[in-house]
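I am attaching a structure below and will ask some questions about it afterwards.
What you see is the complex with one protein chain gone and the rest in place.
And now, subunit A:
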Amino acid sequence: MPHWIEPHPTGIYVRPADAWIDPSVPRERALVTHGHADHARGGHGHVWATEETLAIMALRYGTASGTAVPYGEEIRMNGVTISYVPAGHVLGSAQILLSHAGERVVVTGDYKRRPDPTCKAFEPVPCDIFVTEATFGLPVFRHPDTGSEVDRLLAALHAHPDRCVLVGAYALGKAQRLICELRARGHHDPIHIHGALERMCALYEQFGVALGELRPATGLPAGDMRGRIVVSPPSALNDRWSRRLPDPITAMASGWMRVRQRARQRNVELPLIISDHADWDELTDTIREVAPSETWITHGREEALLHWCMTHQMRARALALVGREDEDEG
């Protein structure tokens, strides 16, 4: 008899509920953990997600029919009890907790354990099967303290009053978190944002995340941009677009910046290790804390985490999900 939860390359299928979690192809019934494109695709028949995630999906894919599920509220689907638990990844991100036939399964989507002023903190939920990501599943990935990374950005800005700092940050989540962290460190100057970030920042503001004064990055003479912080999607960093800026210091906020070659590949001068994913210690600590009888690893560097589980006498398996991990998101 197959298990009631089945991993497939295109997503995780919850058989009794006839629903898919984060399916990568259009499905009739989809349970979505968060709004990043490798988890939330367009074209599903009906979506269950947090209100924020639905709003993000509506912004990206146009109107989608969906049911908003508040954190902590239980819904039932043919014998499966489902609830959404904060994952601490981006606005609206959730772990999906499913209970059926006396067994509890948690699908984390993506998550982190550090404080993030733009979303609710991750809540560990004891369970039988823990389905975890492993984006930074190697012991070389240990994210430093966020505040010290933000301070390095501000130090570079103040050391070069004639230049501006151009930060590549993923459009959903990282950009807004970075802006909030800058505000928290006392940077209240207007922050300039690339056009591709405008609607998402506005959406965050609607959900009560205060971002301070934001201005467009273009349209001002280069001289007026001196000493300013400009935030753009990572893909725009080495674009023609950035040539209008006054000798920008190119920065990027991502967990990948921990590895020198990755930063150099991007032509990044100021790598900022700020990640929306759990680092190695957080991944292994979380598995210990949740203490599942079995861990499933969805995407990332799953071999190393698998090996770690094995050497700690924990049952684990790697799932081969397709289409996960957007290189810019980290």
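Basically, a residue touches a chain if its C-beta (ideal position, glycine included) is under 8 Å from a C-beta of that chain, and two chains touch if they have at least 3 such contacts; residues count from 1.
Going forward, contacts and distances are computed from a predicted model.
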{"item": "Chain not present in the shown complex, as UniProt names it (candidates \"Aminomethyltransferase\", \"Peptide/nickel transport system ATP-binding protein\", \"Beta-methylgalactoside transporter inner membrane component\" or \"DNA ligase (ATP)\")", "value": "\"DNA ligase (ATP)\""}
{"item": "Hidden-chain contact residue, picked from the options A:R29, A:R142 or A:R226", "value": "A:R142"}
{"item": "Of A:A19, A:V47, A:V268 or A:A318, the residue in touch with the unshown chain", "value": "A:V268"}
{"item": "Contact residue for the chain not shown (choose from A:R260, A:R288 or A:R317)", "value": "A:R260"}
{"item": "Residue among A:L153, A:A253, A:I287 or A:A304 that touches the chain left out of view", "value": "A:A304"}
{"item": "Touch list for subunit A against the chain that is not drawn", "value": "138-142, 144-145, 258-261, 263-265, 267-271, 301, 303-304, 307-308, 311"}
